[in-house]
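The complex appears here minus one protein chain, its other protein chains still in place.
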Amino acid sequence: MVSYQDNTSRHIMIHPQAIVESTSIGKGTRIWPFAHILKGAVVGENCNICEQCFVEGGARIGNGVVLKNGVSIWDKVTLEDYVFVGPHAVFTNDPVPRAAPAWKASQGEWQETLVREHATVGANATILCGIELGAYSFVGAGAVVTRSVQAYERVLGVPARHAGWVCRCGWLLDDNPCQRCGARFAMGAAGPVFEKPC
Amino acid sequence: MVSYQDNTSRHIMIHPQAIVESTSIGKGTRIWPFAHILKGAVVGENCNICEQCFVEGGARIGNGVVLKNGVSIWDKVTLEDYVFVGPHAVFTNDPVPRAAPAWKASQGEWQETLVREHATVGANATILCGIELGAYSFVGAGAVVTRSVQAYERVLGVPARHAGWVCRCGWLLDDNPCQRCGARFAMGAAGPVFEKPC
Partner (left out) sequence: MVSYQDNTSRHIMIHPQAIVESTSIGKGTRIWPFAHILKGAVVGENCNICEQCFVEGGARIGNGVVLKNGVSIWDKVTLEDYVFVGPHAVFTNDPVPRAAPAWKASQGEWQETLVREHATVGANATILCGIELGAYSFVGAGAVVTRSVQAYERVLGVPARHAGWVCRCGWLLDDNPCQRCGARFAMGAAGPVFEKPC
């Protein structure tokens, strides 16, 4: 994440019906109605934070990230550059949530979630905490992810299971080169390795 | 969809904490707090657009449609007359979402979703794009729909699978006539055929 500018930068678009309490919003970022960015939250440059999104003070969001409508990013969740979070996808940070003070999880029991660069989280997916979604991974719409996902891996279902590998462009790698972007790759046990940077 | 009136019509109820930028809202329609209807969106008469709903500029919504809380209707999604969308159900329009400019889907890659008249989309269901939900079809709560659904068909689960046929009134057609509304029907391979209009 590069240098941030404060909210007064002419390059940041904050809709009048959004609430932005953070001073660490990168230039070029757009924040839409009914979104709320809490004090302390770090949001990179050129992000698109859509309607009704919520970013808690301990959350970290890189550059070029897209949060479609209704996404809450909690403390202990980190999204690297160019992560795409589909509409109404849901993150978590407490593996054992209870309401009563006697059993409420301490912050020390909360778990981190790390979403690596260029990953896609599909619409209405649910991401359990304490896991990592690898770079360029692809979580299908409606999936419930209970374990870490490898780089370029696609997972689907409840609980989410391996369902192939995707290209950097997101396309399912049925053919070589990729039918969408033309990238060539070698397929290994740990997923595709691309011939040249794209 | 019949003639629309602009927002100044006395017959349109817009809550002061909703944002309505469209001038194509049908009379009798109600729009509740924290909802946002974008410029260009077409919403029919006598609809009920509940809290936190979002209707994008290219969306088309017929008459008598109900959107319960938290539903986003995107460009390329069309809801015919009397569609019911349960709370927090999620639509999509991009089959290969990525955030980075290099791989972002062009609008030409987005896919349409058509929901035929009187269909029901259950609470928190997820509807993949490029499909059609048939007239009077019934998507169960929490289902993830990855293929088109036939008229009167009920689908459940992840991914959603055939789980019987429903009456026009929505009831599961275990008995003839329908135990809820008394409609009589003949059951064919393509679903129920009703004896007389109701």
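Which chain is which? They are A and B, in the order written, and residues in each are numbered from 1.
As a convention for this text, a residue touches a chain if its C-beta (ideal position, glycine included) is under 8 Å from a C-beta of that chain, and two chains touch if they have at least 3 such contacts.
All figures in this text were calculated on a predicted structure; none of them were measured in a lab.
Novice: Check the options A:26, A:70, A:86 or A:170 and report the residue that touches the missing chain.
Specialist: A:70
Novice: Looking beyond the chains shown, say which of A:22, A:92, A:120 or A:137 touches the absent one.
Specialist: That would be A:92, which touches the missing chain.
Novice: Given the full complex, what residues of subunit A touch the hidden partner chain?
Specialist: Interface residues of subunit A facing the absent chain: 19, 34, 36, 52, 54, 70, 72, 88, 90-92, 96-103, 105, 124, 126, 128, 144, 158-159.
Novice: Residues on subunit B that touch the omitted chain in the whole complex?
Specialist: Touch set of subunit B with respect to the missing chain: 17, 33-34, 51-52, 64-66, 68-70, 82-84, 86-88, 118, 120, 122-124, 141-142, 157-158, 168-171, 180-181, 198.
To be clear about the criterion, only the chains that are shown with their structure count from here on.
Novice: Turning subunit A onto subunit B with a C-alpha fit: angle in degrees, nearest 5?
Specialist: The best-fit rotation has an angle of 120 degrees.
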